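A selection of the complex's chains, in situ.
Per-chain numbering from 1; labels A, B and C assigned in written order.
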């Protein structure tokens, strides 16, 4: 590995890691909070000029507006709180990734995962409003989930859904606890602990509300599967 | 209500609340930890002489031995860590209470619940080794659980079982988190938080490992149902 | 049990569990937070058209307005933060449920419990402003509480009230910790832990501020008692 300091582009407010796509398979992703709309737009333009594709997450309306002004192809996914630019889209993979969601309140996080997966080249299958307290809804979609290459499960409150799904399918399950709930949910802590203690083998977990991280991990898997299938 | 101080019997080491059975329906229950075997045996004998029935929980072998020496009819339930005496058994109720258990490691707590229910006059239906990660085991016993008057659900790790059961049956569900687990289970905290945040309507929760408390609550319900059915 | 996928009604924003009333005895209840007023109104209309009765909890004024616009019979219970529709009211049960409350600050949670009990067919007896620091207020109403079939106890701060009540009555006690307090109340954690460690036998607990859940559990008990008494 022979990475050098010239892989970084200094644009004043940040040193953009323009070598990351070569090293890790995807370009650097922008995390919105704490950046001024102008800075965020400038960083986005720097990345899109280099790679033709951008994903910014946790973007508020003012930031989204600034990026859309600066880059005509930018798309503002309001519910997902993301902005994407696909001037030169990443290659699309054969397989799909399932995004499963326990309740309507979990939609913003589930959509963040879905938008991330989409821009990273994955086909997304959405299974929203599937919960443990109504187990038959889950059984009804079990085969459709199994047909995907990886599963992102988003759930708040007690976070029991990933355990139930991991017991039904043979694909990697990445669980995202959400901060949905009140009282003893302690901002998603209950769901997080529930998922970490899952009795379902092989469930892995990301930070509370981190739909992006789960999608990124699932996309890594789906991409490897695509490459494996197309390697001769 | 005209309770007087003479309802208490002072036996030196404790003032036994001998009026409790009239007030609350059941005699006072003995909590073992921190009592010497001799003191525990003395308290047990005082209660059995008054009421003909005793339940002692969290009893260690030395304590159990002392009680069994002092009271010939005493029975030592080793796995449940309980001692019972039924010289004059409490009346038996018509209905049954289900005790559902997520894993073999939860057995001590589930048995504490079952022994408590039994001595309090309830028929007990045990459904052990039913977990969320193998949902079909649960569906297979759903109707048998629904046939009971109340359900005690004992579960460690992520504590998801009560949610799943509450979505399937119409009876009161009392959830008992257990300290089974490791790491981020934090001694049962994960299961406790999971149950408190249950998406299943009407699940109520007791302290970690408190099989007795859940059984007591379920017995109260079953007793009221018995009385309601036999009242003319 | 032969539930099928056709028990679910897909209305776009949510797949409503229209089979729940048959399975669990009550139709699905709507949790307000995170839903747009329009979505909430649409879900409410779907349920009321199927079952003739709706309960929505944690409803903010804008949501309440939308539901009341969409359904003429809708009632907005401001202090309880609930909307109810009783086009075809549920059957009323003989017995009453007590709602006991430690202080005026706990009223919103106590009212959520009371409104829930009411729409589910229960007669409600309110005992508000009864606290442990003024024990004589409690003793004065002890017999009236005992006359109910179940007791919902709502308390913030140190959450000691359920212990005191459980020592005085023979009916099931469901405790609701509230987030009332400051400093080391840690948003209701102190009350929650206090209730879970209650020295009163048979106290069960629900999530912080979850008046609905406690009421639902108490209603389940009251309904079973009604059925037991009327079964011949």
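Operating definition for what follows: contacts are C-beta pairs under 8 Å (C-beta built on N, C-alpha and C of every residue); 3 or more make two chains touch, one makes a residue touch a chain.
Since this is a predicted model, take the numbers as computed values, not measurements.
S.K.: Since every chain shares one sequence and 3 appear in place, tell me the total number of copies in the complex.
M.R.: Copies in the complete complex: 8.
We adopt the following convention: only the chains that are shown with their structure count from here on.
S.K.: Measuring centre to centre with C-alpha atoms, which chain is farthest from chain A?
M.R.: B
S.K.: Same or different for chain A and chain C, where same means more than half of the interface numbers show up on both copies?
M.R.: different
S.K.: When you average C-alpha coordinates per chain, which one falls nearest the overall C-alpha average? Tell me, please.
M.R.: Central chain is C.
S.K.: Just the number, please: Cα centre separation of chain A and chain B in whole Å.
M.R.: From the centre of chain A to the centre of chain B is 45 Å.
S.K.: Which integer distance in Å separates the CA centroid of chain A from that of chain C?
M.R.: Roughly 37 Å separates the two chain centres.
S.K.: Pull out every residue in chain B that's touching 2 or more other chains.
M.R.: Correct list: 139, 166-168, 196-197, 201.
S.K.: Applying the document's contact rule, which stretches of chain B touch chain A when the two form their complex?
M.R.: Residues 102-103, 131-135, 138-139, 157-160, 163-164, 166-168, 181, 183-186, 189-191, 193-201.
S.K.: Of all residues in chain A, which touch chain C in the complex?
M.R.: 104-105, 107, 129, 134, 136-137, 140, 180, 182-185
S.K.: Touching residues of chain C toward chain A in the complex: what are they?
M.R.: Residues 3-5, 7-8, 13-15, 17, 20, 31, 33-35, 39, 58, 177, 179, 187-189, 192, 207-210.
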